[in-house]
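Notes to accompany the following structure.
Shown here: the complex without one of its protein chains, the others still in place.
Chain nomenclature is as follows: A, B and C, assigned in order of appearance, with residue numbering initiated at 1 for each chain independently.
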Amino acid sequence: MILPDIQNTKPNVEIKLNRVGIKNYKLPISVLEKTQNIQHTIANVNCYVNLAADIKGISMSRLPIGLNKFSDRPLSGEIIEDIAEYIRLKSDAENTEITYKFPYFIKKNAPVSKEPGYFHVNVAFNGVKSKDDYMFRFWVETICSSSCPCSKEISQYGAHSQRSLIKIFCTPNNEQWVWIEDLIKIAQESASCEIFSVLKRPDEKKVTETTYENPMFVEDITRSCFEKLTNLNLKTFKIEVTNEESIHLHDAFSSIWV
Amino acid sequence: MILPDIQNTKPNVEIKLNRVGIKNYKLPISVLEKTQNIQHTIANVNCYVNLAADIKGISMSRLPIGLNKFSDRPLSGEIIEDIAEYIRLKSDAENTEITYKFPYFIKKNAPVSKEPGYFHVNVAFNGVKSKDDYMFRFWVETICSSSCPCSKEISQYGAHSQRSLIKIFCTPNNEQWVWIEDLIKIAQESASCEIFSVLKRPDEKKVTETTYENPMFVEDITRSCFEKLTNLNLKTFKIEVTNEESIHLHDAFSSIWV
Amino acid sequence: MILPDIQNTKPNVEIKLNRVGIKNYKLPISVLEKTQNIQHTIANVNCYVNLAADIKGISMSRLPIGLNKFSDRPLSGEIIEDIAEYIRLKSDAENTEITYKFPYFIKKNAPVSKEPGYFHVNVAFNGVKSKDDYMFRFWVETICSSSCPCSKEISQYGAHSQRSLIKIFCTPNNEQWVWIEDLIKIAQESASCEIFSVLKRPDEKKVTETTYENPMFVEDITRSCFEKLTNLNLKTFKIEVTNEESIHLHDAFSSIWV
Partner (left out) sequence: MILPDIQNTKPNVEIKLNRVGIKNYKLPISVLEKTQNIQHTIANVNCYVNLAADIKGISMSRLPIGLNKFSDRPLSGEIIEDIAEYIRLKSDAENTEITYKFPYFIKKNAPVSKEPGYFHVNVAFNGVKSKDDYMFRFWVETICSSSCPCSKEISQYGAHSQRSLIKIFCTPNNEQWVWIEDLIKIAQESASCEIFSVLKRPDEKKVTETTYENPMFVEDITRSCFEKLTNLNLKTFKIEVTNEESIHLHDAFSSIWV
């Protein structure tokens, strides 16, 4: 039985669409670590192509089929280029955009006791592929600890502290790869103190004192992070820092982009 | 034209259902404040009835119609009883359960500068009505500030602090009403320091020092809250405290119920 | 007692920050309806200023104080300009960006029975103010119903249908205001059928048949919406349509921008 192909007819309104595809597609994936180990994780994937003005609809099933086909290869900027190009050709499109969002774990020992623990960050990889061009971008979102310089200065003792969420978006230069681990390190060194998943008492003492000794506004964290990122060979980047202030219901926020 | 009434036929499997109805129904409502003022807010409503074994389906439209009918009267435990009874009779059901969740605002001045500000908490009102019985319960979820006693004790200076989310569930006694404002007050007096939406420098000094002077574990907050709640005339209650610890990715949690 | 003003000192890294301010600030507000009535709702507000390179931090409390000061005036593009300018001057900043997100209700009768009901959409108002310039943008996110043209064509009977989430972003021209109600109308006329909060049987018959008679891909909805928006006098706009497909775990998506 041959079924009619409605997608391949003329639309009522003949205009080109920038993005058509699937959203919130879940997939088990693996990611290459800086250590060259392979990490298993789970991705939420958006995959879009553009659509010519005279075609009613894309063939949606080609998108998950394309994503599934490559799902056993460790994810990287290069693999996303391969997937995007494969889907672009199958869809007869000018360009493809794919975004993978996933939690990413690193093993991290407590600062004094050296007790091992897992630490996770949120990551997104994004690739846009056209016939002659490929742009890869990614972001890493990690949590640190900060204490408030104003609170410390004006108070007899103490200083309010809180979780600081640091999100770094970047477009690496093609010649030089930037690892997730590199961005995590920069973020953690930009706040009052890095955080850990397991802390024994000597560790908690160390983290408390370090946080108190290095009070930083949300603005200070952004600027410190900016300075470190300019040393990486990046095309563009953006930093967003959100302090979940322990003295307020709302958050403090700071952002810079270049 | 008379349309067939499929709901009113026999189901394939004849068993009684505990709850059938609508979920995530959004409605502008008003709520009576302790001050006797009326507050406008927006509710997310779940409204369920039970269903007899030999009826295929309920008439769903009666539920939003019933809720809309009462939407201009200020919400209280008594109004929910009226709504629930109205819907129970219209639905020919044994019992009705209605839950309204809504943000609730109080005006609150900063502790030193007296600068006014809005402070919001999350509230839910829940009523279960049968022919001869009515049970009303509610919960209030509010945010306070806490500092860690262990961190303070073991460190040369400083103490990690964070947002503490205090959730109080209670079943009031029929004879005596408990106000949202009463539970907010109890929660705020149970942590290291209450929090505010606007703080000038003298306020921030006060909040920082108060938080440092009253270090409390998540367990301490729960117990302090418990002690205060036993003084209210409540049938039952439950307390859940979550500390969004600034030194960890995960939260600390404590709970007690009676 | 004069407290030191740490914010007003030099930062370690002297670079200008694009955005500094408060995020997730909750506030009861009112909004002017197209009918000239006033609607009460609750907003989530982000309010940012830029920060000069040689200043360590902004005075955060000025932001909620500024927002509170105007909170009893019905929100509109013009009021946001006033608030933004007030905060800009108080903060000695070059520019201010304010975003209000809020649920917005319209009363809407069922198509046949005329039973009244509440229908809500999500709205955001965004204003960016500098000394000589003001840009106002907003978006409206509403839900409609769609059925699939391919499913209808290839199947003997039936067609899968689902919720379609239509999000319209627009920058109106200064000369001509666009109402929330105008964008809701355009969105609802662009899908297979509009949806309602209360449907009796004759209404459900009407909605089912209308949806089946007007099958539309996610691409069709986007293009239909595009055509209608070009008739409004808008500077720029963007459309995003998400179909929560009833035959898949993932969503179908389509987008266009001009």
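One rule holds in what follows: a contact is a pair of C-beta atoms (placed from the backbone, for glycine too) under 8 Å apart; a residue touches a chain by one contact, two chains touch by 3 or more.
Values in this document were obtained by computation on a predicted structure and should not be read as measured data.
Novice: Please pick, from A:Phe70, A:Phe105 or A:Tyr157, the residue that touches the omitted chain in the full complex.
Specialist: A:Phe105
Novice: Quick one: which of C:Phe119, C:Trp139, C:Phe169 or C:Phe253 touches the chain that's been left out?
Specialist: From the options C:Phe119, C:Trp139, C:Phe169 or C:Phe253, the contact with the absent chain belongs to C:Phe119.
Novice: Counting contacts across the full complex, list the positions on chain C that touch the omitted chain.
Specialist: Residues of chain C in contact with the hidden chain: 119-120, 143, 145-148, 150-151, 154-163, 193, 195-197, 199, 201, 204-205, 207-209, 211-212, 244-250.
Novice: Pick out the residues on chain B that sit against the missing chain.
Specialist: That gives, for chain B, the contact residues 3-4, 6-7, 11-13, 15-26, 46, 48, 51, 56-58, 60, 64, 149-150, 153-154, 217-220, 222-224, 226-227, 242, 249-257.
Novice: Considering the whole complex rather than only what is displayed, give the residues of chain A touching the chain that is not shown.
Specialist: Listed in rising order, the touching residues are 1, 3, 5, 25-28, 39-42, 61, 64-65, 68, 71, 103, 105, 115-118, 120, 197-202, 205.
The rule we apply is simple: only the chains that are shown with their structure count from here on.
Novice: Using CA atoms only, can you tell me which chain is the most central one in this structure?
Specialist: Here the chain at the core of the arrangement is C.
Novice: Between chain A and chain C, what distance separates the C-alpha centroids? Give it in angstrom.
Specialist: Spacing between the chain centres: roughly 25 Å.
Novice: Can you compute the centre-to-centre distance for chain A and chain B, using the mean CA position of each chain? Integer Å is fine.
Specialist: One centre to the other, that is 35 Å.
Novice: Identify all positions of chain A at which a residue touches two or more other chains, and write them in rising order.
Specialist: Counting only residues that touch two or more other chains, chain A contributes 150, 154, 249-250.
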